[in-house]
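Structure provided below as structure tokens; questions to follow.
Omission of a single protein chain aside, the complex is shown with its protein chains in their original locations.
Entry: subunit A
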Amino acid sequence: MPTTYTAYTKLGSQEAAEALGEAMESLDPEPTGVGVFEIEDGSGTWEVGGYFLAPPDDIELTLLARAFDASDFVVSKVPDTDWVDKVRRELTPVVAGRFFVYGSHDADKIPDDSEPLLIEAAMAFGTGHHGTTQGCLEALDRLASGGFEGRNVADIGCGTAVLAMGAARIWPGAVVASDIDAVAVEVAQANVDANGLDGRVTCLEATGFDHPDLAARAPFDLVFANILKQPLIDLAPAMAAHLAPGGYAILSGLLTRQVDEVVEAYDAAGIALLRRDTIGDWATLTLQKRGI
């Protein structure tokens, strides 16, 4: 592999980092790639890096760093690494309750007593490698362990359809998975096929519950919505309208500090909090519609 180089610097805001990233593109020698990354330590620091096929010009880099009030660039040779292998080792299977979420490279590691879900980390959210997805799978596992059987389940904002497929793995009933993003719906359908769940999970493109198929299938006895705080709040009245009395909602995508606001909106809509779980900064809520 030819020797390649990286030049990295740090600075204090996303805006400045993006501007510096753009400016790096006109360096000579020009970078083959420029990345702008948030450093995930809560400090608000951003990293800007360029990839070069020839050693970058130190003077140009110094001037650029000064102009953008960034720290001095650190230039290094890119280590000769098998990046594909490195990523595969990092994308390890995720265990959430009885569910085993894995990429195809870990197909030989499925435990006998698990419910396997094959998900490649690709172009839809919901790979299992996030506290929100794990939290929802664990909540599903708990409901099932408690004796509940979902006969009519919806996954609103399904991403990879990991939650819908989890429900279809353990219950014989119908599951519908919808997403606002057409790419996610394509990925969801591909995942459903790859997991042998074709015909069990229906994937469709919809904003919230706004689809004739969702209206026709309601009321649901379990609805997942792993989205974000505000869309969850906006969804509360529609959730109440589409849930059967006594039906469950498993919600995630919200930070622990956002829980009260979401719980309040759902309580006002007649859906009461049963349980709250936290993984890292992320909360998962299990709720039940009143009126059994």
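The criterion applied here is as follows: a residue touches a chain if its C-beta (ideal position, glycine included) is under 8 Å from a C-beta of that chain, and two chains touch if they have at least 3 such contacts; residues count from 1.
Throughout what follows, contacts and distances are computed from a predicted model.
Asks: Just to verify: the chain that's not displayed, which of "C-type cytochrome biogenesis protein CcsB", "NADH-quinone oxidoreductase subunit E", "Large ribosomal subunit protein uL11" or "Integration host factor subunit beta" does UniProt list as its protein name?
Replies: Going by UniProt, the chain not displayed is called "Large ribosomal subunit protein uL11".
Asks: I'm checking contacts with the chain that's been left out. Which of A:V75, A:L91 or A:I170 qualifies?
Replies: A:L91
Asks: Looking at A:T9, A:T127 or A:Q288, which residue reaches the missing chain?
Replies: Missing-chain contact among the listed residues: A:T127.
Asks: Out of A:T9, A:N152, A:N195 or A:S252, point to the residue that touches the absent chain in the complete complex.
Replies: The one listed residue touching the chain not shown is A:S252.
Asks: Given the full complex, what residues of subunit A touch the hidden partner chain?
Replies: Residues of subunit A in touch with the missing chain: 1-2, 4, 6, 18, 21, 25, 31-38, 40, 51, 53-54, 78, 81, 83-84, 86-87, 90-91, 103, 120-130, 132-133, 157-160, 179, 183-184, 226-228, 252-253.
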